[in-house]
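Let me begin by handing over the structure; questions about it come next.
Some chains have been omitted; the remaining ones sit where they do in the full complex.
Going by the order they are written in, the chains are A and B; count residues from 1 in each one.
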Amino acid sequence: MTRRERIELAATAVAVGLAALCHYASVTPVLTFFVAAGALALLAHAVGTATEQLGARLGSGGASVVQSALGNLPELFIALFALGDGLVNVVQAALVGSILANSVLVLGVAFTVGGIRNGPQVFDSSRARMISTLTLLAAATMAIPSLAHAFHSPAAAHGATLSLVCAGVLLALFVLTLPWFLRSPPGEEHAPARWSVRTTTVTLAIAGVAAAFTADWFVTALTPAIHTLHMSEEFAGLVIVAIAGNAVENVVGVQLAARNRPDFAIAVILNSSLQVALALTPVLVFVSLLFATHLTLVFPTLLAFVLLLAGILGGFVVNDGQSTWEEGAVLIGFYVVIAASFWWGT
Amino acid sequence: MTRRERIELAATAVAVGLAALCHYASVTPVLTFFVAAGALALLAHAVGTATEQLGARLGSGGASVVQSALGNLPELFIALFALGDGLVNVVQAALVGSILANSVLVLGVAFTVGGIRNGPQVFDSSRARMISTLTLLAAATMAIPSLAHAFHSPAAAHGATLSLVCAGVLLALFVLTLPWFLRSPPGEEHAPARWSVRTTTVTLAIAGVAAAFTADWFVTALTPAIHTLHMSEEFAGLVIVAIAGNAVENVVGVQLAARNRPDFAIAVILNSSLQVALALTPVLVFVSLLFATHLTLVFPTLLAFVLLLAGILGGFVVNDGQSTWEEGAVLIGFYVVIAASFWWGT
């Protein structure tokens, strides 16, 4: 374990401790909300590092399985607790928000940082293009039940059924394409494991349990906090949950861009979007059947359009074969305007 | 005539015979519906083979004219009989469905089969890209009257006029671009004619007449069949008519992908979509003026969005320059979810 990793894990522990303090000391929910969000972001990063080390032991194929299964753990816990509280709006917005945060915000930051550091970056990896196309196709599939609900009255009454069909298709596609992800995981070649098996397992277990607790505190604080802040549930999901669950986790993508490896950066960042569409989304739809409130894929119409636009814009910025910091800046600007659109609640 | 072609024509004759039997023996409409659909699919294939042979005699330019004129014959007959019965919904859905079936389903199957057989297929033909761009532009043009009707109230009252303007533009574009299609027809270089002129003409004439009759039986069975099956008119048009009219006909595109000729496969498959937008659609709009029920291009809004998405996704999968079976699988999944959205009727 490097000195840097030690500091990161210590910071994560402190953040989780602070979140616990906020929760159990019943401080204002607004504070708990932001502290827990920060702790979850750090936990997402810790889980990412630990699964990487576990993957190095399991070989690159196994690494991908583990990362697919555990990478979205904090988001999964938040979604489950939110569903338990009937906060379907938050969960729907968080799913679209995760795709948006990766495909637009993190990609924009990566282009900006990469462009400032290295000048215009040219890339031509068939892998980056393939992932961006798959992401667009998956996002479009995921958006169909919402479009059907909004624009085709006969289907509107059958949103739940259509969501299950869509979730089944997405999950089937995940299973079918898993071997491809196993065969050629995005990102850098896997370095040999540096952590012992014991360190890896213990870190993973503790981070997992901590993520579950912190997600609970976060969701408990969410409703009172957003009322105080006059923020909408959609904004909380689309922006706060999505950034907590993805932004820090994807700092690796930004680092790859900074190190002038734009192909890898794009593959890593868009792969996160793809995993949300193909794995996290259908799993939550099916798991929600065990809850009182079911999750459907009938999103508010604007969310569906944002999802399509994120996929289409992601496709274009990858297919044009070049990234500049100006392109990154416009992506970030686009994200800001979308986030602003969801600020107001009913 | 090869042994295989003899078997195909015999199977087609048997299928048409069975459809006739179903129709005149007044068996349940559901059976007639599916048998006639199968017969139409085989007839579409037979017409395709015969026009290919005719084309080989006429030279490659003439071949394209003939294929443009006759290739969509079964679809044209179905649409005419359906318009005669006032089934505008079926015809509108079948037009969008034909573009969707080619640009999404058949392309997805071609990618899947080609990818499984040959691994990832790289292509870089300017012709495939040009056809995919033209298809997107034509699909977008065709979608404008629907978007205007749904989202611009002043235009909503003038849907019929706007449809005629749009159909006029599409037909003018067809006439203008015809020389391009004549000059460089998609698909493989034309082999010398194997059939005699007589065999070709007789086959074409018989298949044409049989297509007209079978289309009549199919449309007669359609309304009672979809009531029995609780299927919507849109689903019947979008999925059943579109697959019967395009899927078997485009088996050649799938075969090209299987033979590791992805550029040709894409050009052939997307060319079918383009012909539907530029030729079949405006011709039906104008011909429908002779009927009691006029065909407009004011589609249900979801159909218009599906049309746009089919064009955009088709553009991306071609422009990314690579096809894998995973990409094919996601295309098929996308098609399944769209088909499911149209299952329910009012």
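The rule is simple: a residue touches a chain if its C-beta (ideal position, glycine included) is under 8 Å from a C-beta of that chain, and two chains touch if they have at least 3 such contacts.
The structure displayed is predicted, hence computed values, not measured ones.
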**Request:** Since every chain is the same sequence and 2 are placed, give me the total copy number for this complex.
**Result:** 3
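We take it that only the chains that are shown with their structure count from here on.
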**Request:** Could you put a whole-Å number on the gap between the CA centroids of chain A and chain B?
**Result:** 39
**Interface residues, chain B side, partner chain A - complex** = 120, 122, 150, 232, 234, 300-302, 305, 309, 312-313, 316-317, 319-322, 324, 326-327, 329-331, 333-334, 336-338, 340-346
**Prompt:** If you look only at chain A, which of its residues touch chain B in the complex?
**Reply:** 126, 129-130, 132-134, 136-138, 140-141, 144-145, 147-148, 151-155, 157-158, 162, 165-166, 169-170, 172-173, 176-177, 180, 308, 312, 315, 319
